[in-house]
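Moving on to chain A:
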Amino acid sequence: MVVLYVILAIVLSACLTFYRVMKGPSVSDRIVAMHAIGVMFLLVLVLLSYFFARKIFIDVALVYGVFLFVDIVIMAKYLRKPEQGGVRD
Partner candidate 1 sequence: MQAAIWLIILPLLTAFFIGISKVFYSYKLLFPLVTGSAILYLYLLISVIDHSYPPKVYSVGDWGLLGINIMVDPFSGLLLLMIALLFLPVIVFSLKYITFHTHNYFILTYIMTAGIAGMVLTADLFNLYVFLEVSSLSSCALVALKKTNKAIEGTFKYLVMSTLGSFFILLATILTYDLTGTLNMAEISVAFQDIPFQIKSILMAFFIFGYAIKIGLIPLHAWLPDSYEESPIPYNVLSSGLVMKSAVYALIRVLYILFGFDFLDETGMLQIGVVWGVVTFLIAHLLAFQQSNVIRLLAYSSIAQIAYITIGLFVGTERGLIGGNFHILNHAIMKGTLFFVIAIFHYSLTAVDIKDLKGLGFRFPLLSFTFVVASLAIVGLPPFNGFISKWLIVEAALDAGFIYAAFSILVGTFLSLTYYLKVIVTLYTKTDKTIEMKEPGLALKLPTIFLGSLCIVFGIAPSLPLSLIDKIPTFLLDHEEYISILLGG
Partner candidate 2 sequence: MITPGLFYLIGALLLLLPIREKMTYILAILMTTAALMMTFYLVPGDRVQLEFLNYTLTPVKVDRISKLTGLIFTFGGLGSVIYCFRICSRANLRLIFIFIGSALTVAFSGDLFTLYVFWELMTISSSFLIIMASDGTKKTGYYYFLIQVAGGLSALWGVFLQYAATGDLALKTIEAGIPFFMIAVAIKLAFVGFHTWLPLAYGKAPFYVAVVLSIYTTKVGVYVMSRLLPGIDILAYAGLFSALFGIGMALLQTQVRRFLSYSIIIQVGYMIIGISMGTVAGITGAMFHLVNHILYKTVLFMAVGVVVYTTGKDDFENLGIMGRKLPVTSIATLVAFLGIAGVPFFNGYMSKAIIKDAVNEPLLTWGLNLMSFGTCLLFLKFIYYAFLKKSTISLDKQPALSMQVGMGLLTVMMLVIGIHPVWLESVTNMDVAIHYFDKKHLVSGIQPFLWSIAIFILIKKYVVKNYEAPLPYDLYRQIAKQVVTTGYQLSNYHDGKLTKYLLWTTSTLIILLALLLF
Partner candidate 3 sequence: MVKKLYKLGLVVSLGMFLFVLFSDIHNLDRTSKNYLSEHYISEGVQETGAINLVTSVLYDYRAFDTLGEATVLLTAATILAFLVPVTKADMLGTTFTIIVYQATKYLIPFIAVLGVYVIMFGHLSPGGGFVGGVVMALIPILLSLTYGIDFSEYKLTPNTKKVVEDIGAIGFILLGLLAVLTGNNFLANGQAGFPLGNAGELISAGLIPYLNVMIGIKVGAGLAIIFNSLMKEQ
């Protein structure tokens, strides 16, 4: 049951990281934190596949990883500071 504890640890760190998402003074901070959380949940997905003994979760993790990356790229492309014509935070 080591997997469960690891999952719990990761979830704990994700929760801690969420603080930065809530507080983050700038958009970039939030994006970084979100990305970190995303990666953590990706790892959780991988670990869950062992916890439930279902290998299909790894496929999910792969697709999720791709989406995570594209999300970050999209956010980075379009979130700018207000004075540069971006959307206000």
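How were these candidates chosen? In short, all candidates are chains of the complex that A comes from, given by their letters.
By definition in this document, a contact is a pair of C-beta atoms (placed from the backbone, for glycine too) under 8 Å apart; a residue touches a chain by one contact, two chains touch by 3 or more; residues count from 1.
Quick caveat, the model's predicted, so the values are computed rather than measured.
Candidate 3 is the one that touches chain A in this complex, out of the options 1, 2 or 3. Contact residues on chain A toward candidate 3 in their complex (touch as defined above): 56, 59-60, 62-63, 66-67, 69-70, 73-74, 76-78, 80, 85.
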